[in-house]
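Shown here: the complex without one of its protein chains, the others still in place.
Presenting chain A:
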Amino acid sequence: MTSAMSPSERRLQKELMSLIKDPPPGVSVDAEQAEQNLLQWTIHMEGATGTLYEGESFQLQFKFSNKYPFDSPEVTFVGSNIPVHPHVYSNGHICLSILTDDWSPALSVQAVCLSIVSMLSSCREKQQPPDNAFYVKTCNKNPKKTKWWYHDDSV
């Protein structure tokens, strides 16, 4: 079975197994759906306790190309509850450098989920990005087509 898989599917299968086996806190993957189509996963995420998002739950959609892990996954918030956050647009697009420019094949779905939980958890005031209305009207459906501008390179 494994020999018939492409390298990207093989790696995704491994990641799926490890994510099912020990997911980061508050994160769970829709295993059935992911197993049916390895190139598109839905991940449920809960706001960490003690943060502004405590008690809320979100859905993340991961889309992988067959160049994964050399090509970053397309990650967006989907569903009815999109977090109100300065780096999350109301259409679900996320401004996070590791999703485009700073992607590395050593990162994984798990690492991306963790970064997103962290990003949400460190928020001190729930507000939409300043350019939300304009961006949502003009952007491409695929967030990877957006030329993101990551502020503060000093980190």
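Rule of thumb we're sticking to: contacts are C-beta pairs under 8 Å (C-beta built on N, C-alpha and C of every residue); 3 or more make two chains touch, one makes a residue touch a chain; residues count from 1.
The working rule: contacts and distances are computed from a predicted model.
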{"item": "Protein that the absent chain corresponds to, by UniProt name, given \"39S ribosomal protein L13, mitochondrial\", \"Superoxide dismutase\", \"RING-type E3 ubiquitin transferase\" or \"Intraflagellar transport protein 25 homolog\"", "value": "\"RING-type E3 ubiquitin transferase\""}
{"item": "Missing-partner contacts on chain A, residue numbers", "value": "7, 10-11, 14-15, 18, 22, 24-25, 48-51, 69-71, 86-87, 95-98, 102, 104-108, 110-111, 114-115, 117-119, 121-124, 129, 150-155"}
